[in-house]
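As structure tokens, the structure follows; a few thoughts come after it.
All protein chains of the complex are present and in place, except for one that has been dropped.
Which chain is which? They are A and B, in the order written, and residues in each are numbered from 1.
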């Protein structure tokens, strides 16, 4: 495969060096040494392990999505992932779900890198730089406040909406079925599960494949909130499900051409939408405004923007036209 | 008129179905049934009536503004309006002013749809989807906290700045005249009405038509805050008027070619700016930052962006280049 320019390990080391705009494996190795030294003195090895996981997942995601080979080989898809991998364990206590979170987060950071590249860089020559890390890590850390399986610690001040969930309470099958339909009805802000049934019938009449995607989206959302232990009182109203349902239909059947590949991409985006839901709920809480379909909208925009081989701004000098002399 | 493709009622039904990316009148009718069922069980019929009003006004605005005929006929200018029409009565108690608010809000949502289309979609093939609904409904709900005629209820947490205004107190003519001039002076952050007089003279010297627009903008802002019952202590300082004055000049005489049509568009934008003022005041309040001219800037950007026949992203599959195989 022509994308696989260079050894994967070397690409990861270069990715580490790209945080400082370098493309040098030795420099990257030294940066890992600095990270390891800091973990050694602080005793928190999760950050060093997170760094390794982050750069591997970020780089691997670019390879899987067949991103621009030159950018890939330069490590430009790895430096946001490594920062996500360090930032999350810095602010979230260790737990099995943390590592799911880092994995998903580093992968999202590569998609966001490509999205920034296809917009800011392609249109305006503005390099995305560590912007994708900032956006991804903000959203994921905010989202962590909403999940019982993740505990925000460290230097981050506590949000008003922070809460600790007790034991996992899996709703009974009838409740699950009702939530399944409320996840659909809430797209129209309808809390009644019967309304969800009517709407799903309407979707199937117009497009069976979209109906299937809606079903899949609602189920994926349910599984994700159960694993991450979101607030049951919010989940039961269907408020964690309507944005993922829209994402599943939009990315799985409407805006991308359906295929096995697109199916997996859409399923991943659906999980990401659940994280965005928690993040935006937390971020919007102090404003007194509901999030509406913003989690879906944000996910859609970020996941639809990447273009074939979208190229992050290379870290080499470009002419500073603004500053040039008058001829 | 060639824009009027298809029966208006059918276009509205298709608009309802577009919330789920469908273009199917029967599906849309089923969605209305779901909405009506939910109103029946909750007893709150305002949401169902709001849905009907929202899709009619959103679609009608596109027709009035002669938007892209194909997009119009597909219902792509109706689905954000219907969501605005449901969301506002979900979070705001019934009152006569609520219905003005829904009318203006659904209309704004169509202009925002066109603005997203002319930017995100045209440049980057990112569909606006329900983004215009989210933005419009956020701003209008936030703005409701600032108007005595609108009472936020339901699930939305109360903002610190929420306040209930007592009786309407219409300022006396002299006070109204001073506010009229402060509305102009505050563009320069000047609270003195004499400064407003000097500035208005300066505008008339440079451009009589711009001076007329400034006069009109200040009067429209005054009328709007009196009807919506904004906080009199803020109104009297001219703080509700300076952004609308800028909008009236900018859209009525500077950036669009003056005509009867443009005059109405600018007057509508001026009213919208008053709503943005309340919204941004509420949203910015916890940050300790004044809103400056942001209400004008936001309105200008959204109302100037729409291009002739700006086409929202059609809800059909596009190639997923990012995911394509390597050739």
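Simple rule for what comes next: a contact is a pair of C-beta atoms (placed from the backbone, for glycine too) under 8 Å apart; a residue touches a chain by one contact, two chains touch by 3 or more.
As the structure is a computational prediction, the values presented were derived from the model and not from experiment.
Trainee: For a quick check of understanding: of B:126, B:140 or B:187, which residue touches the chain that isn't displayed?
Mentor: Once the missing chain is taken into account, the touching residue is B:187.
Trainee: Could you tell which one of A:10, A:52, A:100 or A:126 touches the chain left off the display?
Mentor: A:126
Trainee: Could you tell which one of A:41, A:172 or A:233 touches the chain left off the display?
Mentor: A:41
Trainee: What does the interface between chain B and the hidden chain look like in terms of residue numbers?
Mentor: 1-3, 65-67, 114, 118-119, 123, 185, 187-192, 194-196, 198-199, 201-203, 205-207, 210, 214, 246, 249-250, 253-259, 261-262, 265, 285-290, 292-294, 296-297, 300-301, 304-310
Trainee: In the complete complex, the non-displayed chain touches which residues of chain A?
Mentor: Given the touch definition above, chain A has residues 17, 19-24, 26-28, 30-31, 33-35, 37-38, 41-42, 47, 83, 86-87, 90-91, 120, 123-127, 129-131, 133-134, 137-138, 141-142, 145, 152, 155-159, 162, 283, 286, 313, 315-326 touching the missing chain.
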